[in-house]
Every structure is written in structure tokens, then in C-alpha cells.
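The structure that follows is given in the form of C-alpha cells.
Yeah, one chain of the complex is gone here, protein chain that is, but the others are all in their spots.
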Amino acid sequence: MSAATEVTYLEAISDGLRQEMRRDPSVLCIGEDIGAFGGAFKVTDGFIEEFGAGRVMDAPLAENAIIGAAVGAAAEGLRPVCEMQFADFISCGFDQLVNVAAKMHYRQGLAVPMVVRLPSGGGFSGGPFHSQNPEAWFLQSPGLKVVAPATAADAKGLLTAAIRDPNPVCYLEHKGLYRYVKGEVPAGEHEVALGEARLAREGGELSVITYGSGVHLALEAAADLDEDIEVLDLRSLCPLDTEAILASARKTGKVLVAHEATQSCGVGAEVAALVAAEAFEDLDGPVRRLTAPDVPIPFSPPLEQAVLPQLDDMKEACRELLAY
Amino acid sequence: MSAATEVTYLEAISDGLRQEMRRDPSVLCIGEDIGAFGGAFKVTDGFIEEFGAGRVMDAPLAENAIIGAAVGAAAEGLRPVCEMQFADFISCGFDQLVNVAAKMHYRQGLAVPMVVRLPSGGGFSGGPFHSQNPEAWFLQSPGLKVVAPATAADAKGLLTAAIRDPNPVCYLEHKGLYRYVKGEVPAGEHEVALGEARLAREGGELSVITYGSGVHLALEAAADLDEDIEVLDLRSLCPLDTEAILASARKTGKVLVAHEATQSCGVGAEVAALVAAEAFEDLDGPVRRLTAPDVPIPFSPPLEQAVLPQLDDMKEACRELLAY
Amino acid sequence: MEPVNGAVASARDEVGDRRESADRDAPGREAGEVARSTFLNRADRANLLRYMAMMRSAEERAITLYRQGKIPGSFYDGAGQEAISVGSSYALGPRDRMCILHRDLGAHFVRGVTPDRYLANYMGRAGGVTGGRDGNLHFGDRELGCVGMVSMLPDMAPVATGMALSFKLRGEPRVAMTYFGDGSTANGQWHEALNFAGVHLLPVVFVLENNGFAYSTPNELEFAVDPVERAATYGFPGELIDGNDVEAVFEASRIAAARAREGGGPTLIECRTMRMHGHGAHDDMRYVPPEMFEEWSARDPIDRYGERLVAEHGFSADEVERIRAEVKAYVDECAQTALASPMPDPATATDGVFADDLTPLGDGKAPWSYWAERPDVERSAA
Partner (left out) sequence: MEPVNGAVASARDEVGDRRESADRDAPGREAGEVARSTFLNRADRANLLRYMAMMRSAEERAITLYRQGKIPGSFYDGAGQEAISVGSSYALGPRDRMCILHRDLGAHFVRGVTPDRYLANYMGRAGGVTGGRDGNLHFGDRELGCVGMVSMLPDMAPVATGMALSFKLRGEPRVAMTYFGDGSTANGQWHEALNFAGVHLLPVVFVLENNGFAYSTPNELEFAVDPVERAATYGFPGELIDGNDVEAVFEASRIAAARAREGGGPTLIECRTMRMHGHGAHDDMRYVPPEMFEEWSARDPIDRYGERLVAEHGFSADEVERIRAEVKAYVDECAQTALASPMPDPATATDGVFADDLTPLGDGKAPWSYWAERPDVERSAA
């Protein structure tokens, strides 16, 4: 294992991106305000100085053009990394993503290696258009890989893997974790294979299956409750590590699926359905979900807190299932 | 009950729309080629002659403009019914739908009564862009109601209710049912409340919970197998009739959720998760899903048939669960 | 809201002399040239100053609240752009409709939103226009004929187009107006809306605020040719004006609205201006050449208009000063009201995702006395 340094989740993203750009001249970034400004969250701060305006391209305010141009560039052998200023704006590039990028290889045998970086998630009064977690849209769009790191090491490792992957990858970076999460990250090249969940905490009584911000909530709840809780960090949502999910469910017999995204047809539904279908005989209790209800994410702190799952909600949900 | 005549699913849609336009001068249609041409599927055939070009508006090829204009018109007191030429093209109007229309009432207290008609579904070599079932995208977009009729009567009744509803409603009309399905439809005004499932067949051993084209597959399979199978036609996907789902699941103890849309994070996942959470104690077997796998819908008949659930798949899935 | 109301009332007395029909052929003005509208009386001019000052004061007050940690999330303002939202909205009638954008607080005030509700909205209070559901300027008071913006730019352009469509279908002489920035013109929805409006000659006024940047992205990276040129290719006029000249904005808007009302279709008005603050409070504007600030400071729309009121319109310097001071005091009062507003009840967080019934848009305030005196239009009480 290479030397590791303690960096934030945000720095880990930057580092991973910078490293891949240094390593591979075909990697380029395209997005709004990512050049001189360094990006809305400063992920590409200093990049234009190092790599030039050609590889760190300030795009016009046109998300379909950004993603469509990336498809074209990818077809031509480049490896574009698109930045949506907020994940929410993917609605404006949705068509190119789900129809052009996602289906290209299946239809035409043409690989389009590209990454769409999606600063997602809420918890800081971003309101209905700067707080969304759109991952389930992508899972209902065959041909897209989807990752959602929870730790600094995975932020770097999954970004590296996403850039190297020959497919379009939606990379969800949770804004709430940018500066809140710090961790050891291998200093050199660091790749985390897409499709492998991470056992964030071992336990025998209850599996909390989650990703992104949910991982931290689950770990905190488990520590606070001091119970024999297992926390599985999915990391990859597509491909989904069904083996790891089922192994954990079978071991503990009780499953709570948790995420920040809204409930209906979310990733939690998919995981719960998987467990209910494949681990049914090992279940000792209902499969429960802890998610945001089906509402737009409100702006005002008390409203937002009422909508997004909180630590107390997580503890309560764990307690209920443990007591079942 | 009013007099009923036997009409096709397609005629039922036309009739419902025509009737609401006659009844309420604020109802208008907007879409591509819906005027002189009568629409790609002829749903609005003859409408422009009866209602004029103002209320049957041929729009430019611009789906965001169509849906955005509908939002504006709805805010001004009209009741626009948008037609997507194929449901698949909603990707091009996605942003207006999920961000502007869906969130308007929650954010601003402003109702936007509008319907988006979405000719959906496959089975006739429409290929990857004319066969999709995008309903799960909408369920992950709080603020949209979503309906998917399976019968001619419901096609009319749900369209009537959708037009009268003060919210944006996604109305999925399955192209495969247009001429294939015929049935008695009340001749006069006919409204089917949004949010109520329909017991399409009563049974005690297994619940097939489904909607749209799946209903017909399930009924046929049940008849062929001659087993004690219940078929619940959801009709409304949002609001979802959770009571009816749970009542059926609790009664039979075995649940198969079936739909034509792809699997991951589909409506089947949501229903399965609901059942696994709320009817766990009554389950006599795993909750299973029968859906398309996560692939774009291919064009060539043998490939398409391999991807879309077929009658044999349905029978097989029922048999397996019955035998469990 | 005392000061403004008083002024509006007195404007009614002077309206008789300028009820001319709208001048459709007024030539476009070059940016920089000073405009002088014959459709404004003394009270109107005081109002224009007042609303601009109110926007400035309210946003300054909000910045303080933001720095005090009383505003959650981010903060955005329209410092330096006050003439645009004030001058344009001032030309509208009560039954006209607006979709107001993030640099356009002045238009909300002209329509009748009071600063307390703006400040409360930014603070996420129950007394804010959205009651804490949405923040920033993501609001529209439906009782005042406004549909609140969403973040995605320029999504309100198709929406305003749809409102205009309904006016045309019903044969009503009404106008929809919306705004967007220079950056937003690169987005596909901009094109879809303008094209649609042009095909059907809809009564909509598009106000482009070209402040030189989209966030940090300069004009050169947004378009190769000034978007005002595109209006003609959509089949309607495009006018380039000095966005820091409130009377120029008013005049262009008045003419555009009159043309729209008479069936002449849309207008694209490009207002050249400069955003004097960062895109948001966090933005250090390192991407802006310092000489741009100097240049544009000298063209501050409020100071400049105050000077003109004195030089050309018989106002005394004291009078101008007093208007600004009164507004400031009023905004301070409003801030107290806003601060006294409670946070929303978390138990209501999931209410209202769906509507149970219809809630039609109401009519906005329309202080321009031209409207106030029209017998067919009921002037709303403030």
C-alpha cells in the first residue's frame, strides 16, 4: 500500500482528477466556471494554470451541449470529465445522458468513456434545486454506471476508476461531505473497482445498507447505540454489489436501507426488493427504509431537517428493527 | 351507471379528451403534429376541425418549450394537455417537468393543472427510443402524479380525472394496448379517481401486482394456469394505493410484482419494498419481480422478446411462487 | 409602506398630459445615451428612484443578515442592476404577469412585495414569500401575478411564453415579462422559448440583463455574437439599451409591452449592465478586471438617477437624499418585522406537495400612473 495522507473528501476528488489528468493526456474537464474560477466548489482550482484552457474548458450554460460534446469527444478517444455545477442541473443534460451516452455501446458497439461529476445532496439550505440526489434516475437508465463515494479514499479511488472505465459513469459527490469528511488517502495512484461495496463496520444483529451521506449517519448511530450493527457502504450503485448486500442480509437477518434521496423508486427500494426476493428465508424482520419522503427538499433549516434523515431518525430506525 | 359502448383503448383516450374539451373551454392540447395530422397515433384526429388551431396546437419540435408553456398556461388558468410524440421524448422536456411543473405547488402554492400524455411501451420493434416506460423517473420526482391505465374504461376515466386534477399528471398510455385492448366504456362523463387500484381478478394463492401491459399478461397467465391467482391493477402509480397492495399481499402471502419497465429502481422495486416492509409477517414466500432487465429495448423481434417480459415468463414466475 | 404609496397616489394627478398611445417606432437607443421618457411624471420619477433605492437597501440589509449568520445557504444580489428590474416592471399593468429572476428584486417591490417578506424569505422564515419552502429570490407572489423562478436557467422563459400564449388565445391585451442573464442565452430553453414566441407572435417581453458574466464566465465564452442580434432571426425586434439608465429601461419596456398588447409580438430588450457584487456572497470576483469596476461604479444607476432628478427634473438634492433615507429607514423597519417572523413549523414540511384545488394568480400592483388612471383597470391598493 502506498503512503497515505489525511485529506478532505473534496481534496481527494481534486487529487484524483489532477492525477489522472497528469497521467493521461486524453483526460479533459468540461463544465461551467471550472477554469479561472476553479469550479463552484473549487474542485478544479489551479487546474487551468496547470493544464491550460483546452483541457479545463469553461463551457457555456448548456448542459446538453456539455454532455453531448463529451460523448463526441469520448467517441474520438478523449476521456472527458463533465462537471454539473450542481447535480440538480443534470435535468438539463438528461437527454444526452440517458439517450445518447447511456445507449451508445449497446446499440452501436461504440464505447464512450466519460464521467459526469454531480455535486449532490443537501443539509445546508440549498433548497429544492441544489440539494437533490438524482441517482435513481440513472439506475432507471440502462447503460450508465453510478458511484457515490462516502469517504475521502473512495472519492479518489472511485473517480480514478470512473475516469479509466470505458463507459459513461455518473459520479455523485455529496456536497455535505466535501469538507466534513477527512481521511487517509493513498498518495499515489489509487483505484477502487466499480461494483464493490465496502464493509464500513462489521456487526451481527442488523445490516444498515447505505451510501454517501448515509454511511456517516449509520456509523454514528451504530457507535452511539453501541449495538452489533453492520454498516455496508455500497459505493457503487450500478453495478450494485448484490453479493455483498445479500451476504450481509443473510448474516444479520435484519436490513435497514438508508439514503438521503426521496423514497419512491429510490435505490433503497431496489436494495429492499433484492433482499426481499433473494434473502427472504434468512430475514428475521421486515426490510425497512430510511429515506427522505417524497417532497422537494425545502430551504428553511427546520423544514429541511424534517425532510432529510437525521441521526435521531437513524437511531430510531435501528432501534426499532433491533427490537423486532 | 351510464350507457357503455365497446371501444378500443385508443378511442377511449380520444373520447375522454374530446369530452373534457367540450365540457371545459379551458382545456387545450399542445404537441407535435396533433393538429391537421391528428397526432402520431391519431388520438387527436378531427380535433383541430372541432376545436380550432388555438386549442389544438401544433408545437415546434421542442419538448421543454411545450411543457414550460403548459406550466405558464396552467398558471394562467388553462388546463393544457401536452402530447409527447413518444414517451421517450420526455427526456427532452424533463427539466421543465421535474423542476418547474412538479415543484411549483410545494414551493409557491401555485397549482399547475396539466397533463402530459406519454405513449409508452414496446413490443412492436420500436427500438431503444420508442419503447421506453419512464414512469419510475417520475416517481423519483416529487410533485408529479402518475397514472398508467390498462383498460379502455380506465384509459378514459383516468384521463378525465387527470385533466380535472389541479396537479401535473403524467399519463402513460401504452402503445401496445391502443388497438389490442377493447372494452366497455361508459359513454358519458367517466372519471376514475387517481390513487385507487383495481382488483382485476380475485384470488387467494398469489398476488400479481402490476399495471399497464402487465395486467393483460397477468390475466392471461392466470387464466392459462387456472390457478387461484389475484391480479391487482395499480392504475395509479402516484399516488400509489398502498392499502390495496398490502391487503392483497396479506391475503395471499405471495407477491409477484410485474412490469415492462426495466428493473433497477422501477415501480416493482417500490412495491416490493413496500410489501417487504409492511406485510412481512404475512409473507409465505419471497417477493419476486418480473420486469425487463436493465438494457435498452432492442429493435429486432427476437432480441426485444428476450428483453420484454413474455407470457411464458409470467407463467413461469407465477408457477415458481405458487410452488414455493 | 408609507413613502412609496404616498408618491404613487400623487402621480395620479399628473397623468392627463401624457396619455399618448404607445410609440411603436421609437428608435433603439445606443448603450450610454441618456433616455428621457415623456411617459413619466414627477411622482413616477420619485418612485423609480425609491424602488431602486429600496432594492439596494434591502439587499444591503440582507448582506448584513447573511454575515450575521441569519441567512442560511447562499446569498445573491443584483447590486448595480437595480435600474433593470425597476424600470421594466414599472411599465406593466396589474394584470400583466411576471417571472422575476435572481437579480431582479426591484420588480418584486414594484409588484407589491414588501421588503420584510423578501428578508424573511431569505432567512427561511414563515413570513417569507414561500414560507421557508424555497430561498433566495426563488419566489413569486402569486397574489401579485408572479410565478416564482426556479434555479435552472432560463426555465422561466418558456413559462412566461406559456402565459403569453394564454393571453393570446383568450384575446386579452395582457403581457408576460421575464428576465434572463447573458449566460442563460446559451441554454437550449432560451432558444425554444424565443422561437416559440416568435412563431406565434406572443405578447411577451424578454429582458436580457447582460452583466458581462455568467458567474465567472465572460461573454466571449458564452456567445460569439451579441444575442440581441438573434431577436430578428426569431422574427421580432431586439433592442440594446443602457441597463443602468432606469428611464431607458422603462421606455424600452413600455414600448415593448404596448407592441405586445396590440398583437405585435415579443421583444428582446438587452440591458447592458454590470454585476457589482459576486455571483453569490462567496464569490471574490477574481475573474473581473478591476478597471471594469471603476468604469461601472461611475455609472451607478441610483446615484446617476438621483443626479439627473436634480439636474433635469426639478428635484432638490435634499429631496433625493430624503427619499433614499426614508427608504432605508423603511427597510430597517421591515428587517425588524422579518426578524420577528418565526421559523416554519417542521410538522408542515411535507404538506402541499400536491394541490387540492386551484389557486389562480392575482393581480400585481402597478404604480405607474398611466395604469392607475385607466378606467378599465382597477389600481390595486398598496
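Letters A, B and C mark the chains in the order given here, with residues in each chain numbered from 1 onward.
Going forward, a residue touches a chain if its C-beta (ideal position, glycine included) is under 8 Å from a C-beta of that chain, and two chains touch if they have at least 3 such contacts.
Note that the coordinates shown come from a computational prediction; the quantities given were computed from them, not determined experimentally.
Colleague: For the chain that's been dropped from view, list the shown partners it touches.
Modeller: Every shown chain touched by the left-out chain: A, B, C.
Colleague: Hey, which of A:N64, A:Q85 or A:T210 is the one touching the hidden chain?
Modeller: Final answer for the missing-chain contact: A:N64.
Colleague: Return the single residue from B:T8, B:S26 or B:S91 that touches the missing chain.
Modeller: Looking across B:T8, B:S26 or B:S91, the contact with the absent chain belongs to B:S91.
Colleague: So one chain is hidden, and I want to know which residue out of C:E229, C:E312 or C:D332 touches that hidden chain in the complete assembly.
Modeller: Residue touching the absent chain, from the options given: C:E229.
Colleague: Counting contacts across the full complex, list the positions on subunit C that touch the omitted chain.
Modeller: 186-192, 195-196, 198-199, 201, 220-225, 227, 229-230, 232-236
Colleague: Touching the missing chain, which residues of subunit B?
Modeller: 32-33, 35-37, 40, 58-65, 85-86, 88-89, 91-92, 124-130, 293-296, 298-307
Colleague: If the missing chain were put back, which residues of subunit A would it touch?
Modeller: Residues in contact with the chain left out: 28, 54-55, 59-60, 62, 64-65, 67-78, 80, 95-96, 99-100, 103-111, 113, 142-143, 145, 166-167.
In this text, only the chains that are shown with their structure count from here on.
Colleague: If you average the Cα atoms per chain, which one ends up farthest from subunit B?
Modeller: Measuring from the centre of subunit B, the most distant chain centre belongs to C.
Colleague: I'd like the Å distance between the centres of subunit A and subunit B, where a centre is the mean of that chain's Cα atoms.
Modeller: 30
Colleague: List the centre-to-centre spacing of subunit B and subunit C in whole Å, with centres computed as mean CA coordinates.
Modeller: So the centroids are 41 Å from each other.
Colleague: Would you pick out the residues of subunit C that each touch at least 2 other chains?
Modeller: In subunit C, residues 130, 133-134, 138, 150-152, 188-189, 353 touch at least two other chains, as defined above.
Colleague: Among the residues of subunit B, which ones contact at least 2 other chains?
Modeller: Answer for subunit B, listing residues that touch two or more other chains: 95, 99, 103, 106-107, 142-143.
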